[in-house]
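Removed from the display is one protein chain of the complex; every other protein chain stays in position.
Should a chain be cited, it is by its letter among A and B, assigned in written order, with residues numbered from 1 in that chain.
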Amino acid sequence: MQARMYSFKRYRKFILPLIILLAVTEGAAIICGATFGKLFEGLYRGIAFFGNMYPPDWSAFSEMLEPALQSIVIAFLGTVFGALMSIVFALLAASNLSHPWVRAITRFLIGLERSIPEIVILILLVAAFGLGAMPGVVALSLGCIGMLGKLLADIIEEIDPLMIESIESVGGNKLQVIVFGVLPQIIPNIISYTLFRFEINIRLSVLLGAVGAGGVGYELDYSFGMLQYHRAFTAMIIIIAMVFATEQLSYYLRKKLKMEGALK
Amino acid sequence: MSTAELTLPSKKYRQKMTVFSIVVVAVALACIYTNFNPLGIFMEFHYVRDLVGEMTPPNYHVLSDNSSTAMAILQTLSLAFLGTLYGGVIAVVVAFLAASNTMPFRAIRLTARFVLSFLRVIPILVVILIFVIAVGPSTFAGMLTLVIVTVGNFGKLFTEMIENVDNPPAEAIFSVGASRMQVIRYSIIPQILPTLIANLLFAFDVNIRAAIGLGIFGGGGIGFQLQLAKSVLHYKDVTAIVSLIIIMVIVVEKISDYLRRKILGEGKLR
Partner (left out) sequence: MLEVKNLTKTLPNGRRLLDGISFKVKKGEFVGILGSSGAGKTLTLRCLNGLLKPDSGSVIIRDEHDRPLDICKINKRELRRVRQKIGVIFQGYHLVKRLSALENVMIGKLGQINTFRSLFYGFTDTEAEQALKALDKVKMSELAGSMTGNLSGGEMQRVAIARAIFQSPTLLLADEPISNLDPSNAKTIMKMIKPLSEHMPVIGVFHQPEMTAKYCSRVIAIKEGKIIYDGDPKLSNKRLEEIYGEELELIEQQEHLLAAIAK
């Protein structure tokens, strides 16, 4: 009896969260029209359909190389411009360099950007500028600010104040403090975060392509729309190769950078 | 290190300038290739001004006039929730199959690992397009996509988490003659549970953003409403929906941050 009481007490604190979890799950399942049983049926149908897409249509391979390049270039431009903007935002958002008011406003903007998904930004930009690479690049650049801006600002705030004082004590101005006291300390971080963001941007660039930024994402969406599943399979292989290759490259570069830039 | 490694400022300057010019040239070429004019944003800024003019004031009647917007927000929240929950459960199961300290059979382990790495590189766009065709455009398709994406994003992490569990408790339990299942139940699960839940909360945070994007491709929810409002040029509705999205994302982020802090203990976020 006592043993049963003990085990009941142990589990009692889990009961309420568990009931809430079950209730929320049930509610969500009704809204989505998805019970646990249906889940596996759906997954099975997806996988079965995926099997039907085989084999890839290799004749479409060559005509998809250019869109693939386009996607990569859009991701590249978005990352470069995004990183530059993020550095500016980070400098303005760091408490040791910036005025408290400027910092508060910049931090607010960074937080706001973080909560808008890139695809929503893209939809608004497409509404303003029409289809093309430009809204894609701008959406990706803006998308960098929320992540890179925040990470870099936090890194800058951790810089030893002595280094900033060392430039000030020899008569350097604010710009020189940034160039000599701040940038050398954060450049390894800038490069490694930017590479990481490039990985994300490659994936996003594919996704945004389907909404109007062009590139291989558009090819994929188009093939599905035209019910040319074997062609879609080819696009998929190219995309996966692209994502995989960037990931490996960025991983390799970041590892190399870490080893070279390490302080004792 | 010696003076031999000393680079004179002039040489260093040339090196920096070379790198700088390479980047500039690459960016310029890329801009030309994609027809992207960085100054275009400013030259064509009147488009943005026009759009902003058309977008304000936001029409919040979308919430009261038409029950579908409020419903769409609920749909997005629930598909992100279910995607995270089901995806998380599947990810944990696969992670146990893939971890070297819980799965003794090499063949199963390698298969599980292969599945996880494959799901990791497969882009979300491919997954949603497949499910939209397989089960039809619906919230259900969006949810299935998130299940797959969650397994892909977090399966490997969970595997590493299980493998990094401290071994001594497991050994102690084995030494009193417990079975493998008992070791998992009494040694591994208690050790990984807090991090696991914290990661699932983080996954929910990520998934809610993804869920909005999925709506545009037929995954249902608020993203679909946004796409709809935009394609019929009801820009005042678009503003209202975007602001609702921002509020939703921020609220979810705050709740998830709060719960994670509570679970992991103050200050150990991430």
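Just so it is clear, a residue touches a chain if its C-beta (ideal position, glycine included) is under 8 Å from a C-beta of that chain, and two chains touch if they have at least 3 such contacts.
This one's a predicted model, so the numbers in the text were calculated from it and none came from an experiment.
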item	value
Among A:T25, A:N96 or A:S166, residue touching the chain not depicted	A:S166
Of A:L22, A:V179 or A:M226, the one touching the omitted chain in the full complex	A:V179
Touch with the omitted chain, as defined above, among A:I187, A:M226 or A:A245	A:I187
Of B:Y13, B:F45 or B:Y258, the residue in touch with the unshown chain	B:Y13
Positions on chain B where the hidden chain makes contact	1-10, 12-13, 16-17
Chain A residues touching the omitted chain (full complex)	160, 162-163, 165-173, 175-176, 179-181, 184-185, 187-188, 261, 263-264
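Following the convention adopted for this analysis, only the chains that are shown with their structure count from here on.
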item	value
Distance between chain centroids, defined by C-alpha means - chain A, chain B (Å)	8
Chain B-facing residues of chain A, complex	24-25, 27-29, 31-34, 36, 38-39, 42-43, 45-46, 48-50, 53, 70, 73-74, 76-77, 80-81, 111-112, 115-120, 123-124, 127-129, 132-134, 137-138, 203, 206-207, 210-211, 217, 220-221, 224, 232, 236, 239-240, 243-244, 247
Chain B residues within the chain A interface of the complex	23, 26-27, 30-31, 33-38, 40-41, 44, 47-48, 50-51, 71, 74-75, 77-79, 81-82, 85-86, 121-127, 129-135, 138-144, 147-148, 209-210, 212-213, 216-217, 223, 226-227, 230, 235, 238, 242, 245-246, 249-250, 253
